[in-house]
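Of the protein chains in this complex, one is absent; all others appear in place.
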Amino acid sequence: MDTPKKQYWKTKLHDIIYEAETPAGKLFDVVLLITIITSIILVMLESVNSIDIKYHNFLNISEWIITILFSIEYIARIITVKKPFKYITSFYGIIDLLSTVPKYISLIFGGVHALAALRALRLLRIFRILKLARYLGASNNLVNALKASRAKISVFLFAVLIIAIILGTIMYLIEGEENGFSNIPKSVYWCIVTLTTVGFGDIAPQTPLGQFIASLVMILGYGIIAVPTGIVSAEYSTQKKSKKESKNQKVHLNSLSCVNCMAEKHKDGAQFCYKCGHNLHND
Amino acid sequence: MDTPKKQYWKTKLHDIIYEAETPAGKLFDVVLLITIITSIILVMLESVNSIDIKYHNFLNISEWIITILFSIEYIARIITVKKPFKYITSFYGIIDLLSTVPKYISLIFGGVHALAALRALRLLRIFRILKLARYLGASNNLVNALKASRAKISVFLFAVLIIAIILGTIMYLIEGEENGFSNIPKSVYWCIVTLTTVGFGDIAPQTPLGQFIASLVMILGYGIIAVPTGIVSAEYSTQKKSKKESKNQKVHLNSLSCVNCMAEKHKDGAQFCYKCGHNLHND
Amino acid sequence: MDTPKKQYWKTKLHDIIYEAETPAGKLFDVVLLITIITSIILVMLESVNSIDIKYHNFLNISEWIITILFSIEYIARIITVKKPFKYITSFYGIIDLLSTVPKYISLIFGGVHALAALRALRLLRIFRILKLARYLGASNNLVNALKASRAKISVFLFAVLIIAIILGTIMYLIEGEENGFSNIPKSVYWCIVTLTTVGFGDIAPQTPLGQFIASLVMILGYGIIAVPTGIVSAEYSTQKKSKKESKNQKVHLNSLSCVNCMAEKHKDGAQFCYKCGHNLHND
Partner (left out) sequence: MDTPKKQYWKTKLHDIIYEAETPAGKLFDVVLLITIITSIILVMLESVNSIDIKYHNFLNISEWIITILFSIEYIARIITVKKPFKYITSFYGIIDLLSTVPKYISLIFGGVHALAALRALRLLRIFRILKLARYLGASNNLVNALKASRAKISVFLFAVLIIAIILGTIMYLIEGEENGFSNIPKSVYWCIVTLTTVGFGDIAPQTPLGQFIASLVMILGYGIIAVPTGIVSAEYSTQKKSKKESKNQKVHLNSLSCVNCMAEKHKDGAQFCYKCGHNLHND
């Protein structure tokens, strides 16, 4: 369908957008990174009333520039990917869309509050540029340790929740509405605030019995914080050891990504995509 | 005493209620789980005044339905168990009774506050359905680690309590009633709030000397949190290793429970109950 | 100097007071334990105004009974020990004295506030009865782990203090008196409150810059809590291992204490005191 020249430009653009190791690709990533961070700072500043009043025009124009840049990027991504629909429905595809849409909608419906803040989701795009997943690849054991302890931590958190509901109900009975424990959900909220040792103090027990039970809750919370820590710590140690033992795990990954299916983490020297079999070096 | 047909139905019902692996048993567990969670949400909503006023009738009727369902289940459990008295006096037997009784009592004495909240104890029944103990069986090392470190953690908590009483008394002497430390129990309460790094802030030292000692308390609390964490972490590591070493620990447990004595965690292929010797497969 | 009969009674009394393994010694310890705990509860209740007004006489008489009991015990201890002066100047000797004196002084000077609370120090006597040190002997690795990591934890706490002073000074400059950071010591206090994640909230940054730096302080505090935990955890693991390796460490200690020098933790079957050479079984 495409002429060879068009095809050439598409491949070129694909390299710039999706690859991180060519000079152009690196530049693209850095520019994108700066744009995203600028955009987040703008969203933040806009929410500060005194700043918004003073610099409204500047903020508005900057936001339009960023929105247009993101729109161009979004379209470029759709064009250069071989399977655009797959990209559009992917996690990053949706985030990319949500990064551009709010400003356009505000043209029609006016500056809706919630829409403006939606732009903070742009922050999630940072993960793509930093390819944090790959960076974490170096500390894969941490991720593995968390995965290995996920089930246990879930059971632990579930137990914490049940403790919070039961103790929250007891506190509601003891303290009652006149001391701020106006209903069970609020008491449970207080109990979580206390168990996690956050302790806002907006609600605090006033009766001696309430303070006694609160003390038990605090000591309990102080004690059980040891559990997730112990689990992660032990699992992480295990991961480190097992990695040491199997030295043949050191497979070098390059930063190429397949033009066809967008798969990443190809082995060094790989000729074909491990996922779709597309020739990686011969587009 | 029972006719064979009656006996058949009793066994059938027993399977549904106590076993988790037949389709009927699974369905029963799921329905019970939903009922318990619904009932807890109802108790919570009822305690919120604004909701209670609006939807009083709906909440009242739902509560009656749940109470009747629980009553039926309670009676069914008594009938199908061979030793009903043992069930009634068991932990879950009492919880089951407490789950149904409050609504009936409210008929006679009116909607007593404390009774309503008693229903939150229904939450404890969740543990039976989820057979959490068994699920935790997979992460048995955690339980063992906690058991192994129980004694040390007790000594640790006891030491924390003594520190709290002595430092609380000192703070009472320094700060006095005018700064909120109105008596020793309250000062001890404040000390626990601070040692556990909760820090509500409803009572806070105002004098320079008081703030200096408070700083010491905080740093102490910040330091000693390392102790239980270190213990659990190390014990857990040990448990993991010892488990690895003894591979013959992997005894598969099934989800049967004895009709005679309600014992659970029978080995796979066990013919007789390990507790009372009752034939498990030949009721 | 002493007649044989007197000598006999002294040895008898010494056994009751200082030994824990004879029936009389055990009874003495239990009675003393109950007296101490009762006395602490009395001190606490006395500090609560509403209770003190109601039950003043009861509290006063109980306190006199306890004071007299403690006085008798103190004199008995002096008589039965071979080196009374050593006992009087020892840590527990001073605590014992401080446990009895306040009530007598209150006769002369009236019920001075501070004196009353001094009685809370009686709690320290519990350690002697429980011989907690020995109980901890079972979990000696914990004590060793803490000892081994003492130096590092000191350096760590010292670094925390320096961070608190420097960041406290910065916060004082940024927030100033109008936001509660009225002087540097108070700012440092706030900084410790925040670093240890206690967070009373009686002083809280109000300016954007102050809140930004506060965020850094919090994340720092959240991060460095890992350090003491990691140290204790690792040291404790090491202690456990080294204990396993050297099986010949299991030296059984008995609960005898030398009549001559009061040294404890004699090996089972030891004939002479390891400290002063006094014959342990031949008083």
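Per-chain numbering from 1; labels A, B and C assigned in written order.
As a convention for this text, a residue touches a chain if its C-beta (ideal position, glycine included) is under 8 Å from a C-beta of that chain, and two chains touch if they have at least 3 such contacts.
Computed from a predicted structure; not experimentally measured.
Summarising the interface, chain C meets the missing chain with residues 151-152, 155, 159, 162, 165-166, 169-170, 172-173, 182-185, 188, 194, 197-201, 204, 208, 211-212, 214-215, 218-219, 221-223, 225-227, 229-231, 233-234, 237-238. In the full complex, chain B makes contact with the omitted chain through residues 197-201, 229, 233. Against the chain not shown here, chain A presents residues 40, 43-44, 47-49, 113-114, 117, 120-121, 123-124, 126, 132, 135-136, 138-139, 142, 145-146, 153, 157, 160, 185-186, 188-189, 192-193, 195-202, 225, 228-229, 231-233, 235-237, 240.
Methods note: only the chains that are shown with their structure count from here on.
Contact of a single residue of chain A with at least two other chains is seen at positions 197-201, 229, 233.
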